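All protein chains of the complex are present and in place, except for one that has been dropped.
Note that the chains take the letters A, B and C in the order they are written out, and that residue 1 is the start of every chain.
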Amino acid sequence: MPPADAPLLLEVKGLKVGYPVQRRMVTPIDGLDLTIREREVVGLLGDAGSGKSTAALAMLGLVRPPGRILAGEVRFLGQDLLKLSPEGLRALRGKDLALIVQNPRGALHPMLPVGRQISNAYRAHGAASSKEGWQRAIDLLRNVGINDPERRVHSYAHELSGGMAQRALISMALSSTPRLLIADEPTSGLDVTIQAQFLDEMAATVRGTGSAILLVTQDLGIIANYCDRVVVLHEGRIVESAATREFFIKPQHAYSRQVLSLVRAPATPAKFAADIAPLIEVRDLVKHFSIKGRDKKVQAVDGVSFAIRPGESLGLVGESGSGKTTVGRCLLRLVEPTSGDIRYRGQSIASIKPAELRRFRSKLQIVFQDPYDALNPRYTMEDVIREPLDLHTDLDAIGKRRRIGELLDLVGLDPKRMGEKPRGLGAGALQRLNIARALATGPEFIVLDEPTSVLSPLARVGFIELLARLKKDLGLAYLFISHDLTTVQHVCDRVAVMYLGQIVEVGTTEQVFKRPAHPYAQALLGAHLTADPMHRRVDRPPVNALAGEIPSPIDLPPGCYLASRCRHVTEACRVTPQTLAMHAEGRPVRCMRVLAGEVPIGGSP
Amino acid sequence: MSESLAVADHIEPAGADWLFRIGGAIVALVLFLAAFGPTLAPYNPTLTTPEVSSPPPALADLPRLILTAIVSKNTAPVHWFGTDASGLDIFSRVISAPRIDLTIALVANGLSLLLGISIGLLCGYFRNLGTEIIMRVSDVLQSFPVFISAMILVALGGRSIGNIVIALAALYTPIYIRLTRAEVMGQKVRGYVEAARAIGNGEAMIAIKHVLPNSLTPALIQSSVTVGFAILLTAGLSFVGAGVQPPTPEWGLMISTGANQIVLGEWWPSVFPGIAISITVFGFAVLGNALERRYAAG
Amino acid sequence: MLLRTILRRLAVGVVQLLGLTVAVFFLIRLMPADPVSRFVGINPSKAAYAQAAKAIGVDRPISTQLLHYLGLAPSQGKGLLQGNLGTSWVSNAPVLKDIATALPVTLELITMAFIIALIIAVPIGMLAALRPGGKTDKAVFVYGLFAGSQPEFWWALLFVFVFYFKLGIAPPPLGLINPMNSPPPPRTGFYTIDSLLAGDLTTFFDLLHHLMLPVATLVFILSGPIIKMVRQNMEQALTADFVLYARAAGMPGSTVARYALRAAMAPSMTLIGILYGFMLGGAVLVESVFSLPGIGQYAVRSILAFDYPAIQGVVLVITAISLVVYLLLDLLHAIIDPRLAQE
Partner (left out) sequence: EDVPAGLNYDGPAAAIPTSQTGMVNVMEPLVYYATKEVNSEGVSIPDFGKFEGRLAESWTFDKATLTWTFKLRAGVKGCGGATLTADDVLYTFARAKSVSGAAPIGWFLSNVGSIANFTPAVFGDKEENKKAKVLGDEVTKVDDLTVKIRQAEPNALFLPVLTIFGLMIFDKETMEKHATKEDPWSHNFVNNEGMGSFGAYCIERWTKDNEFALTANPDYYRGKPAIDRVVMKKVPQSSNRVVVLQSGQAQLAQSLTPKEYDSLRKAPGVKVGGHSGNQNLFVHMNFKSKPFDNIKVRQAIAYAIPYDAIIANGYFGQASAWAGVVPSTYPGYSAAAEPYKTDIAKAKALLAEAGFPDGKGLEAFADSFALSYVAEKETTVGPIVNAIQSSLREAGFPVTLNPMPQTQYGDRQLVKKDLPFAINEQEKPIGVDAGYATQLFFVSGDKGGLNNMINYSNPMVDDTWAKARVEPDNAKRDAMLASIQKQLMSDVAWLPVVEYKTQFAWSDKISGIGWHPDNSIRFFDLKGK
């Protein structure tokens, strides 16, 4: 952390940015003041849509068209960017002031090789030949940890994974050693493992060059682990600015307090008697997708078994593409499993006939990731809830109406608004509506497929509380799919970790979070950014990190699926298929070395 | 993703869109004429008057003529747009034409919309060999040169309004199939479809109740543009002699009949109907565009 | 990969064309028109009628005719598969030869119109996109909508009335050259090229003079959709993240413009291809007003005369050219936009 009297780098005063909408100006940024000192890492926290990106761009004197900067000044190294000539501004941008954005693939030109784009950025600030630029691009890509940069410079944006694209962007941003790097949610949309890798690399690189960072984010974990200071953006202005630790200990603004509430009150998991008959039992579930035009198959789910007791919530975590959603959809037979047995209260779901299956679905429900997408845009709230009632109950019109009112009330929506369409509602409200629909037929079990991932931090807090309440009041059981580990920690009684279609470890939430056994679980949880500013990740060397990216589920390795990325790999691992077996601690783990006690359990904080 | 949907809420409402209003006004006027044009026409649009090839009144005379027309009921009505070589009153024909042009355009469009949407839904929602074949056939149909195909159908099938309607419908159906199918394919992987399935709807039910209403927009937007182009095509067919029968009051036919007199300096028989087409089709294009911008976001 | 795509598209195209041929073949024969009457000439007797029906071969069963046309009945001579499109019943010349003389006229006309329309419309569209919602943008937008929805034949007539009849600047609407002059010696079939090859500048300028109004009409009509499309694509490109980012990275204005242009042009290719294909048959009305002996006119005359082989030939050739143009532009698109090459 830089000294408090370090020279000022950036000073924003009374910034006001507007977008013309219907001949009116909406001003998401209205009177923003902000300072950043040299070498400082400042976190800009704010809810979705609060204007974080707008503010970040404005600090380079840019606005997304058709917006305009209406007032204020942005002093960078003493000169007001907004008064600078276009050429003067251009000379600063990309040289002293660099930017990384939320959607890295969108920021890369889709029709130019990344190498050419990096080279262009480099050559924009100094006379270099095209050949030098190209060479430099290769070096830069190597520096940000991209394997085989000679080949990668020829790739196009769509050929890169999100993580790689983000790295390419940062290599561009760092091509000229900027004084200030503005990173606008650089990791949203990336897996936790990749996110941690990326942030670590970014922090390390910037430390080496002595730049300051403005890190825009909605994620408290990121703030806690990487930032020196936090500024909170709310309703167009900075409402709070504090050193990170103070912020977590004593938030000032109401918004800050609300977002922090989740971190401050960990949930207490329920206890279950071991002999209760399971509500749902899955055995050796396999799902293969065939690929059009090729004879290979995607092995999305590869022998998954688990059980959920009534009233219990099981978390299913794992990197993107590990097959979590597919498991959830198989449970409701929204996709037909390739093989395996799924039992609901002992009755096999796999064998029910279609007509009966439809009725059966009133018992099992699902809530999807994107609440907006999951609602027919033409239906009002009332229509949405009425549909399952029409299908599964004999209520008369009045009865239905009453029930709709009750359900809305139950999920914390105002029944008076039942005539509204989804368009006008926020994501949090929509997700509540989705829950209400799922509850309409009185199910005992709900699959929640990343229900919080698109919610803003504030909405997320409320939604998690709702889930907990419903579970308690209605005795619901959940299969809670997520890669947001903080949320899982709060909602779930037990957690299953998935990797490439297989469950690698199952245990109580406490077990898995405190003492992850499987190397993959260790890495995953090691990458989890706990919102705890006392144990900052930047202050200690990361352990258990995974190398590389998740292999394709089409060409799976013959032995352990993790072999290519695991720190503990042996020759035997590469050839021996792994099985899920009971570990000495009383939970199943899929790793022969862990089972043999060769790899220590835990290893993460 | 969903929070930024707030942007979609800023789409301008119809009333505020000046283009929408212009387009709407033009289309409303044309619809009005389609309903009442022949009734309002001072002369029977298909019967000759004794005056042949008489030019429209000079601009300077207009005020006086308008006054006379209002004051005295007994004098013969003025030929506001002049008469053509047969002595037909051009004004009466121009305002009677929407009934023909619009009927052709609307019926053809309605037919193809109905067919196109049904087939599109079928082919988009249920993908199998049968529907694939339907798509290939529709591909072939769509690669036909439009105007020439229409000519073949009308010239060889006989010049009648019915045949024009069939020709246009045949040409436009594949467009709607394609649009609807693409939209259905996009919609059927949307979450709400899965959700509808999850709460126990049957496939046919989902297709009709959920997917169909949400897949109509592209076809409906297109249809406004298509109605305009159907009018153009009808007129074009008449122009080359493969359209409606004379002396049907139809704009293209009037232009075509008048075209011969242009080198003799008689511009009015073809200029007035031309202006009418020009404005009408523009109106539909504008309306279509406004609708597109209104609904493109959702 | 690319080659495979091309081959697959070509194969599909050939199948489509065959399907089309068969469809058109039956379609026109199912129509209630009677081509023989056109063929008999004056004072036909029943016998003479039968004679004529035999001469053009429509007395045979349809399936036999189809096999003959396709060239699957070797005893009957060459057919489609051997590259013979039959003989026109009206001109008595091979349809392929007729089309070979008519097609260059249309291609010349629409190519010239396309080039000019692009030269005019692309900068205008871009200019409009630079200031979305500005006065220029609104004007250009309305113009684009207007020009794209006009009866071209009527505008052609108006042009003739104004520029020929009233002002006398343009030549009379009588084809490509002064009707009493002879065309340049045919080498390529394209009059402009042939006249230049022959070093005949008088004819060349006469040609340009005659092409003035028809090309202007088409440019007017074409500029509508092109402007609309360029404007829209450019506006989209300019608000794209990568353009914003290029600016944030401090790239010079010229580079930023190149980024936007490249992104805007790629999707425009497809539409230009579709427009070009459409114009092949769609130029017929303009050809008709200016008496240009192009493929459209040939189609009209064949259709009105029930000249079946000619009708089939025209449909086949126009569709084939359209398919090739689509393919070429898709390829170009794929070269510019690597995302497509992947699919």
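The rule we apply is simple: a contact is a pair of C-beta atoms (placed from the backbone, for glycine too) under 8 Å apart; a residue touches a chain by one contact, two chains touch by 3 or more.
Computed from a predicted model, the values in this text were never measured in an experiment.
Considering the complete complex, the chain that is not shown touches B, C. Considering the full assembly, C:305 is the residue among C:99, C:305 or C:329 that touches the omitted chain. From the set B:26, B:155, B:179 or B:271, the residue in touch with the chain omitted from the display is B:155, counting the whole complex.
Residue C:172 is the one among C:172, C:189 or C:252 that touches the chain not shown. Touch with the chain omitted from the figure is made, among C:93, C:119, C:139 or C:169, by C:93.
Of the residues in subunit B, those that touch the hidden partner chain are 46-48, 50, 52-53, 85-88, 155, 159, 241, 245-247, 257, 259-264. The missing chain lies against subunit C, touching residues 33-52, 55-56, 89-93, 172-174, 178-180, 291, 293, 301, 304-306.
Everything that follows uses one rule, which is that only the chains that are shown with their structure count from here on.
One finds 24 Å separating the Cα centroids of subunit B and subunit C.
Once the centre of each chain is set as its mean CA position, subunit A and subunit B turn out to be 49 Å apart.
Subunit A has no residue in contact with two or more other chains.
Touching two or more other chains at once is no residue of subunit C. Of all residues in subunit B, only 19, 136-137, 139-140, 143-149, 151-153, 155-158, 228-229, 232, 235-236, 239-242, 252, 255, 259, 262-263, 265, 267, 270-271, 274, 277-278, 281-282, 284-286, 289 touch subunit C in the complex they form.
Interface residues of subunit B facing subunit A in the complex, by the touch rule stated above, are 1-6, 8-10, 12, 16, 190-192, 194-202, 210, 213-214, 298.
Chain contact summary for the complex, subunit A toward subunit B: residues 21-22, 26, 48-49, 329, 332, 334, 354, 358-362, 365-366, 368-378, 387-388, 391-392, 423-424, 426-427, 430, 434, 437-438, 440-441, 454, 456.
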